[in-house]
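Missing here: one protein chain of the complex. Every other protein chain is in place.
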Amino acid sequence: MLESLKSLVLEANLELVRRGLVLYTFGNASGIDRATGLVAIKPSGVPYEGMTAEHMVVSDLDGKIVEGNLKPSSDLATHLELYKAFPSIGGVVHTHSEFATAWAQAGREIPAYGTTHADYFYGPVPVTEELSAEEIGGDYVLNTGKAILRRFKSLDPDAVPGVIVAGHAPFTWGKDAMQAAYHAVVLEAVARMAFYTATLNPECRGVSQALLDRHYFRKHGAKATYGQGG
Amino acid sequence: MLESLKSLVLEANLELVRRGLVLYTFGNASGIDRATGLVAIKPSGVPYEGMTAEHMVVSDLDGKIVEGNLKPSSDLATHLELYKAFPSIGGVVHTHSEFATAWAQAGREIPAYGTTHADYFYGPVPVTEELSAEEIGGDYVLNTGKAILRRFKSLDPDAVPGVIVAGHAPFTWGKDAMQAAYHAVVLEAVARMAFYTATLNPECRGVSQALLDRHYFRKHGAKATYGQGG
Amino acid sequence: MLESLKSLVLEANLELVRRGLVLYTFGNASGIDRATGLVAIKPSGVPYEGMTAEHMVVSDLDGKIVEGNLKPSSDLATHLELYKAFPSIGGVVHTHSEFATAWAQAGREIPAYGTTHADYFYGPVPVTEELSAEEIGGDYVLNTGKAILRRFKSLDPDAVPGVIVAGHAPFTWGKDAMQAAYHAVVLEAVARMAFYTATLNPECRGVSQALLDRHYFRKHGAKATYGQGG
Partner (left out) sequence: MLESLKSLVLEANLELVRRGLVLYTFGNASGIDRATGLVAIKPSGVPYEGMTAEHMVVSDLDGKIVEGNLKPSSDLATHLELYKAFPSIGGVVHTHSEFATAWAQAGREIPAYGTTHADYFYGPVPVTEELSAEEIGGDYVLNTGKAILRRFKSLDPDAVPGVIVAGHAPFTWGKDAMQAAYHAVVLEAVARMAFYTATLNPECRGVSQALLDRHYFRKHGAKATYGQGG
């Protein structure tokens, strides 16, 4: 069941490989079928080479595996937490891509330094608080999701489709698994350019609100002018 | 019509892909036929893979589309502004290549730190002023072009075939679309080396006027000695 | 003899090439057959291209060559010292991979800045003391091994499967040659991200003990939850 979802989730996982975002079995992408509430996700620790749609594991939103012989990604509980809290999203991606991870390790949000950033993220890419020893010692993967949700209390997940988890790495999302992967790729490029920018100008304040508005809304919303749509 | 122009513009766009300057649908190259005043430019948001000369959109200098079923690059108005102001140029390229963009985001011009730079840019690669909220809220793409022209009031676009737009990214130009792409590739290499140089020696003053003259004029002008010409 | 060991050692050496960790003939991987105490290692200064399992040199733990027409890697004595002191390991890898080597040259241990690190190294990747002029002038390669062992006096080589030798470069190990190579690849990625992290936040303290524990033990030991095992 959910053949097209599993195929799309496979493609999203392979996109991470093609774009150099993952090493060995690192990283994972998932997608949700909102009609049934079922999530397809990459299996845990399986090589990307030779991976097929059949390897995708299907879980319900409570984490109960309903299809697949393999164990799901060990980050499944974080994905599920995001799907439950952000009803508009259809895909989630987690990588340890190097520059986004470096910002996460440094505990710094990624400022909106330029229009490349503003085209996709309407404001800084936020960083979560560090998890407490209790949260880490408890249901750690679930608590990672909860830390993201706390950080998004006053943020719109459609306007800022990604986050960096302090001391860990980024999560991104989108309308489906492929768009979540696309956002992971763009986030890494943005993080890389932000690293160079912060080195060249440690006092850099980033783009003005006017520029942030202009670039974000030229790709998003009813007045979007980019691309062939509309 | 303009088959050879459209082919050249396609090739210039593909050169940006081959050289790693663009991600997904980022970037755009255009070329002008000075006899007719018609400009061929990449369509907006179309994947490079599978792109053909037929996809190029033809516009007049006022931005009126005269051929093509696709919407032109959303940066068209900036290209047109440059063609109107710089009569000697035949091609324009815009990318978000990572190091040139980082200098743009940092709001710093790229100093002429060495002979690689001097071979192509006769002086620093200038950075525009930031656009005002009014300029951004108005005809933003056109105003980006106007900001470039203000910056070039006392600069020769043939001697300095590129600029970085503050908070945004670079534009380059040349005698045709391929040379504009070539300048985009060289600018990125120069920006990368300048990043490393500024890190190694924050006080670096760059090359002397004598060295700037020597290198620039060995590749340009009547006394050029590089290559097989002359 | 030891055909499967030699094949595995060859594969580990080639993995270093595939992952971009070695230049020309740099680097070497070895593996040990614990039953016989024989070690297979890459020959010295031989190109990776065209290398076969037959080129691997077999030595006993005293460095006596028992098979092979080529001279063994000039780092053999360091490998042997590690095999003798760490009975649980089955493979050793040495590279001059660029970021791990930079930390070695800087004389700094690599802090456990994030969960990518914690997944593989249970604490900082330690750096040895510099060798004295006497140690360098004496049996240098053996003394490099001794410097590593001194550094591991109070460290568990199974929990921290690698080290950086001051002014030199990294050594990694694992249950066999392939895992040692895997650890070399991960170490380079970790070293790269740590470089960016230290630049973004020079005061960064790294992950908490709780997070270090959680990530390390989710991939290691009886309670491991990552992958398809268990």
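Read from first to last, the chains carry the letters A, B and C; within each, the first residue is number 1.
Convention: a residue touches a chain if its C-beta (ideal position, glycine included) is under 8 Å from a C-beta of that chain, and two chains touch if they have at least 3 such contacts.
Source: prediction; values computed, not measured.
> Can you list the shown chains that the hidden chain touches?
Displayed chains contacted by the hidden chain, ordered by label: B, C.
> Which of these touches the unseen chain: B:92, B:125 or B:186?
Answering carefully, the residue with contact to the hidden chain is B:186.
> Which one, C:92, C:169 or C:193, makes contact with the chain that was left out?
Missing-chain contact among the listed residues: C:169.
> In the full complex, which of C:102, C:149 or C:224 touches the chain missing from this view?
C:102
> Which positions on subunit B touch the chain that was left off?
Touch set of subunit B with respect to the missing chain: 113-116, 182, 185-186, 189, 192-194, 196-197, 199-201, 204, 206-211, 213-214, 218, 225-228.
> Mind listing the subunit C residues that contact the chain we can't see here?
Listed in rising order, the touching residues are 23-26, 43-46, 70-71, 74, 96, 98-99, 101-108, 130-133, 136-137, 140, 167-169, 195, 198-199.
Keep this in mind: only the chains that are shown with their structure count from here on.
> If you average the Cα atoms of subunit A and of subunit B to get two centres, how far apart are those centres in Å?
Spacing between the chain centres: roughly 33 Å.
> For subunit B versus subunit C, what separation do you get between their C-alpha means, in angstrom?
Centre separation, subunit B to subunit C: 46 Å.
> Going by the contact rule already set, what residues in subunit C reach two or more other chains?
none
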